[in-house]
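Note that this is a trimmed complex: some chains were dropped, and none of the rest were shifted.
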Amino acid sequence: MTDPQLSTTDPQTAPAQQRTMGGDPVVGIIMGSASDMPAMEKAGKVLAEAEVAYEIEVMSAHRDPALVTEYCLSARSRGLKVIIAGAGLAAALPGVAAAHTDLPVIGVPLSSSLSAAGGLDAILSIVQMPPGVPVATVGLDNTRNAAHLAVRILGVS
Amino acid sequence: MTDPQLSTTDPQTAPAQQRTMGGDPVVGIIMGSASDMPAMEKAGKVLAEAEVAYEIEVMSAHRDPALVTEYCLSARSRGLKVIIAGAGLAAALPGVAAAHTDLPVIGVPLSSSLSAAGGLDAILSIVQMPPGVPVATVGLDNTRNAAHLAVRILGVS
Amino acid sequence: MTDPQLSTTDPQTAPAQQRTMGGDPVVGIIMGSASDMPAMEKAGKVLAEAEVAYEIEVMSAHRDPALVTEYCLSARSRGLKVIIAGAGLAAALPGVAAAHTDLPVIGVPLSSSLSAAGGLDAILSIVQMPPGVPVATVGLDNTRNAAHLAVRILGVS
Amino acid sequence: MTDPQLSTTDPQTAPAQQRTMGGDPVVGIIMGSASDMPAMEKAGKVLAEAEVAYEIEVMSAHRDPALVTEYCLSARSRGLKVIIAGAGLAAALPGVAAAHTDLPVIGVPLSSSLSAAGGLDAILSIVQMPPGVPVATVGLDNTRNAAHLAVRILGVS
């Protein structure tokens, strides 16, 4: 459960919003709201257990679109191999990320206090991408599976 | 009903994808796929009946993100006062438009051959925007109501 | 969350049900039940931060239909430019308001203890308006976005 | 299936929009769109078989609100004992009718080409009335059951 009403620019929570764990990151974890951090950190924990270095940062597709664009356009050149994007409600972040990179993007639908239809809003907003721009969607609030999927993808190389 | 599998860059349909009707446009109609044009033109027809000049163009939030960004960032300076954005499936276009302009953005959920849950995918992807970035959502495939709403908004000034 | 079982005519809560904030109001906030007031006041707070004067009042489309009709018929002449209407369940208030004025009407679906299908009842009752009478719908319980949308609409003039 | 885009004021279909069958009517059948007439006439046929006199008329809660108000306020004094109201999408007509009369109002959710979620929009818009203003709801497109219910209610006296 996330509180989508938290500002992403709250100076007090900002220092926690961007971190790198375990060397040069190969997975980038992004999320639409600072309130999503506790849920998304579970994905980071699974990556750490698999000794996969990652970075984690808050950026909203709707409130910080330029930041998201820049982050995704530069992702491959910065060494990232997979992006995990968590978002709730009309969850555009995973799809917007996939539109700005050709890396695999994993989308995690998140529930919140404003969710409708038992979380169908976030699930359908992420999984129903138009042909040509896929997002690898995992289950509702299932941030751990996003990390497990990233580990499988990294194992392809 | 739209066919989301039509390419937006098909040279044969391209000439029809950008048009201006009735003088300096104050409403911009955009849509995610060339196949949405017949549905969205109904909005144009209502605007024309109300003697509101508009432009109409195809641009996908997922396949043409830079075009959408540029279109919306420059919308106000080009004289637009309202943007109508139609999209189906994980319909990100209205929300992405609203993220790049402070003009009112009207979102129209569109059904297609790939729709799920009787069109709930597009409705929820458009209406459930996070706090701070609103989209004025109208009913499924209800392109005419998008135009009626635009006329009401233009009547405010 | 609202309690739809509260009477709108309870004399103790009545004094709080009609207020004007910040000069001649240009936005009218109405809602179907006194129990919706805490949620709808968040819209008022956003308007106040944007220095937009508003009035706020409880009136039910189903229990006070004459009041709603009179309020909306006179809205433009009283100086209102936008109406924000919040309602839950079979949420008729936004649509009924739109039927009695040509001002833009913003509808906010509200959840309550009697909601069904995770709030789909209120969302679909507001967004699925018939052609000709549009309501600008925002997300479930997303009263703040209603105010943000009103500010965008007021910025058109 | 109804086409909600048909105008209710089409002069060609208008003569068919108001009829009285079988003497002084005790049941009033109303509907939101002229395109609903074929579906609603099935209710009339059941009433005729039960030798119940009825009148049938098109009036939209959203496009003809004053007409609906007048119709329902005067219903009891004109001799009506039950109102059957059919509507689709954000189907406000049954609830608005129930707000303007203390007669029993039977609501029939109707599907149309603009329906969402397999008709859940109309069902939930009619059945989920707030406490104090009930609508006796029957099944989707089940106009015959509306008439059967009216016959049962008339049998109470």
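Note that the chains take the letters A, B, C and D in the order they are written out, and that residue 1 is the start of every chain.
Throughout what follows, a contact is a pair of C-beta atoms (placed from the backbone, for glycine too) under 8 Å apart; a residue touches a chain by one contact, two chains touch by 3 or more.
None of these values were measured; they are calculated from a predicted model.
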Copy number of the whole complex, given 4 identical chains are placed, is what? 8
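Everything below uses one rule, namely that only the chains that are shown with their structure count from here on.
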Which pair in B-C, C-D or A-C has the same interface as B-D, with over half of the contact pairs matching by residue number? A-C
Farthest chain relative to subunit D (centres taken as mean CA coordinates): A
Just the number, please: Cα centre separation of subunit A and subunit B in whole Å. 27
Subunit A-subunit D separation of Cα centroids, rounded to whole Å: 49
Residue numbers of subunit D (touch at least two other chains): 5, 89-90, 114, 116-117, 120
Treating touching as the only link between chains, describe the layout with one word: line, ring, star, complete or other. other
Touching pairs here come out as A-B, A-C, B-C, B-D, C-D
Taking the touch rule as given, give the residues of subunit C at its contact with subunit B in the complex, in rising order. 81-82, 102-106, 120, 123-124, 127-129, 131-140, 142, 144-146, 148-149, 152-157
Given the complex with subunit A, which residues does subunit B contribute to the contact? 4-5, 32-33, 60-63, 65, 69, 88-90, 92, 95-96, 98-100, 114, 116-117, 120-121, 124-133, 135
Contacting residues of subunit C [partner subunit A, same complex]: 117-120, 123, 139-142, 144
